[in-house]
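Quick one: structure below, then a few questions.
A protein chain is absent from this complex, but the other protein chains hold their places.
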C-alpha cells in the first residue's frame, strides 16, 4: 500500500463519470459549456464574484498566479521549504521571467508575520536590491500544518500595508478547509488573499487545478499567459468537468475530510513519533532505518524524509479500514 | 454538425478504455509503468531508438522542442503562416526565452528549400543579426498539404549543411502519414528530422501529445524544461496510456485515415471550389457569404477563412455517411 | 575618409572637456550632481516636465523603453526594416522577455497610419494571437527620412485610440529636428510620443544616450530595469556630463545640422543617383560595383547596400570642405 503522495491517487468515481459525460463534441479550448460554468460555480463556493480558470498542474497554477502578481524585476516572498522554492525546478523563475524567490524560515513550513517583517526589513529600497512584490504561502503547508483564517488574515494585512500581492498555494486546500471547518471565503479573500491555486488533482481529480482570482483585473492577463505557456488545452471541457464534479455536492470537501481522517488514524497510532502536528493528510514520523524497513516489509511504501524520519501521505480513497493495519504496525514498532 | 476543428473531437473509445485502465495507483509524474513503455513503443514505431515524452498540449511539445534546438539569442525559421507564428500567443518566444521567429512565404503554408535558402542569404553572419538555429515545419501543413519524405529530406539536407536543428510540428502527423502511405521513419529521422511533435489530441486522444527525439542528447534537457514549464503532470499515467492506446494496432493511423477519407468525400464534392489540394483532413473552399449562411442553416458549423472562403476540418470520428449530406449540400450550392 | 556610420565619429570637443571636468570624486551610479541635473535640462529642452536617464547605448535605450511599454506577452509594432527588428540581435526580445515584433512595410522605412491600421486589422482579439501593446518608429528613419510633427501626431492619435504605447527611436533625433526646424516638443510629446531614445553617441557624444519619458509613471520601473540589465554605470557622472554638454547652447542641434549640411552637399552632387530623399545625414546612392570601387580608390569608405547601391553617412565633424571632394567624385562618375 502506497503512501508516497496523494498526487498519484486514482480518480474519484464522480470525476470519471464527468469525464465520460464530457466526451462529446463542444467548442475547443475554454469555449465549451463546462468551462463556461466555472466562474459561477466558484463564485458560489466562495460567496463572492471570482474568476476561475483551469490548468493541468499545480505548478502552472502557482506560477501563472505569481507572474500576474510580480514583475520580472520583483521578488516573491515564500517559505524556505515551500514547494515553489524546492520542488518546481525553477518554474516560478521561468513564468515570472526571473523574479527572485525571497525565503523566510519558520516551523513546519509556515510563514509568520514577524519573520516576514524581519525579511522585509533587510531589503533596502533602492534599485540595487530586488523589492518584494508578492507573497505565496502553502495551505496546508508542505508539512501538513494549516493556517487558520486569522493567521492568513494577519499576513493579508501585512501584504496590504506593503502593497504586496498575496497568493495561496492550495494544492491541499481541501484538506486545510476540512481540517479547519471554516468557510473557503474566510480562509482566502476575506483574509486578503488575491489568488488561489485550488488543487483538485490530489483531491480526486485526474489532471485539473483551478486558478481562482479574488482580485479583479488579473484574470485576462492570466488567460494570455496560460495560452503562452502551453496550458490552454484544446479539449478543456475534460478539465472543467473534473472541477465541476468535485465542487458539486461538496465532493472536494468530503474527499479532503476522508484523507484527513485516514491521516489522523495513523497519527494517533504514531503518537509522539510525529514530528509535526497532523492537521491535514501528511504524517511525518520519527523512524529508524530498521523500523522503516520493517514497515516496508509489511507492504507499506513511503518516502524517507532525511535521516531518521519518514513522510506518509493519505489520499481521498484511503478508508479507515485501509489504514488501520498501517496504524497498528506503527504502534507496534 | 461541427467542422470547426479536429482539436475538439471526442475521444477514441480505445483511449477512454485505456484511461480507465490506468485509474489505479502508480508512481507519480512519469515514474509509472505506462510512461515507462513509451520509449520502446515509439522506437518500434519509428524503427530506430528514440526518446518520447508526453505533454498535454501541442504548444508545449512544439515549444519544448524549439527550446532544446535554439538558444535564446538564436532564430527559428518557419512558414509565415505556421501555427507557432500565428496562433501560439508568443509561446515559442516564451519557451525559448526570446528566440526570434524568422518567417518564409510559400504556397499552402509549405516551406520550400529555395525560399529557405533565400531567407538565409539575407542574414549577415555578425553579432548584430539573429542567426538561424532551427527550422520548424508543420506536416500536414496549416492548409492541409503534406510534405513527402523527399520534400522533408531536401529540407533536412539543408539543415545539416547549415547546422540547423530540424523540428516537425506533427499536430496532424497521422493525417500526413495516412495520406502518404509512407513509413513514419521515412517522413522523419530518415529525412533529417531531429524532433517531432507527434499529435494525438486531434487524433482521438483526450489531452496528450508526444515529443519524440530522434537526435540523442536532448531529451534530458527537455524533461527538465517540461517540469520547469509546469507540464510534468503528476498523474502522467493517464497521458501515457492515451499514447499507448493510439499506437497499439495502428489506431493512430486508422484514425488519421478515417479523417482523411471524410475530408476527401467533401473535397470531391467541392471540386474546384477547393482553394488547396485536399491531402489530409482540412478543406478550404471558396464560398460566398450567402452560400456559407445556407450551409450553416443546414446545421453545418465551420470557420470563415477571410473573405469568401471557409475552412472545414474533419476528424477521426467522421464517417462517410456522416459527411455525405455536407458533401451533397456543397455540391448543390 | 570614412562614411561608414556616424556611430564611429570622434567626440565633440565640448564633450571631451565635460568628461574631464567630471573627473572628480562624486557619488556613484546616478547619485552625482551631473545626473541630478538631467531632468531639469531635458524638461527645459522639451518645454514640459520629463524624466531623463542616461544609458550607454541606443540598444539599451530602445529596449528599456519597449520593456516599460509592452508586457512579455504583447507585441511591438515596428517597420520591417527598423533597427530593432534588423540589427539589434534580438535585444528587444531579451529586454521585453519575448514580446513579438510585428512588422509593417513602408517606403524609406517610414511607418504610415494606414499600414499600421491594416496590420492591426489582421490581429484577432483572442488569446491565441499576440496583441499589439507598443509602436516604435525611428526618426530620422534608417533610410534618412524624417517624420514631420504632423506625421508623428497621426501615429500618436492612432496609438491613443488603440491604447498602444508610442516610442520614438531617436538615434538621429538631432538630425531630424535640425532638418525639420521644428521644436523637440512638437516632434515628440505634443504628437503623442510616450518615450524617446534621444541619441547623443552619433551626435558628438562618447557613449551616452538619454531615455526620456514624457508619460509619467514609467521611469521608476525603467531605472530598476536599467540596473537589472547592467546599464547603471557606477561612474555615471561621465555619461551625464556628455548629455549636459551636448544640450548646452544647443550643441546637439548644431551638430545635427552640420551633419545634415554635409549630407546635402553630397546629395546635391549625386542628383538622381539618390535612392531616397536626403532629409538628414544618410545618403543612399545608385552605384555600379565599378563606380563604388573607383570611389574607394579615391579613399572614400562606405557600406555597400545590396547590389548596385551604397550608403554614406555624414557626421557632426564633417565640414563642407571635407565632403566637397567626395561630392565632386560622385558627380564625376
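Before moving on, here are some points about what is shown:
Letters are used for the chains, namely A, B and C, taken in the order the chains are written, and counting of residues starts over at 1 for each.
In the analysis below, a contact is a pair of C-beta atoms (placed from the backbone, for glycine too) under 8 Å apart; a residue touches a chain by one contact, two chains touch by 3 or more.
All values reported here derive from a predicted model rather than from experimental measurement.
For the chain that is not shown, the touched chains among those present are A, B, C, taking the whole complex. Across the entire complex, the residue among A:86, A:261, A:274 or A:333 in touch with the chain not shown is A:86. Check C:233, C:257 or C:278 against the missing chain and you find that the one touching it is C:233. Counting the whole complex, the residues of chain A in touch with the unshown chain are 72-73, 75, 86-90, 93-94, 96-101, 127-130.
One chain of the complex is left out; on chain B, the residues touching it are 71-73, 97, 127-128, 131, 221, 223-228, 232.
Residues of chain C that touch the chain left out of view are 2, 4-5, 7-11, 16, 19-20, 23-28, 32, 55-60, 63, 88-91, 94-95, 201-202, 206-207, 224, 227-235, 238-239.
In the analysis below, only the chains that are shown with their structure count from here on.
Centrality annotation: B (chain centre taken as mean Cα position, compared with the mean over all protein Cα atoms). Chain B maps onto chain C through a rotation of 180 degrees [Cα fit, steps of 5, range 0 to 180].
Residue numbering at the chain A/chain C interface overlaps substantially, since over half of the positions present are found in both copies.
Averaged Cα coordinates give chain A a centre that lies 34 Å from the centre of chain B.
In terms of their C-alpha centroids, the spacing between chain B and chain C amounts to 42 Å. Averaging C-alpha coordinates per chain places the centre of chain A 50 Å away from that of chain C. Within chain A, contacts with two or more other chains are made by residues 224, 227-228, 232.
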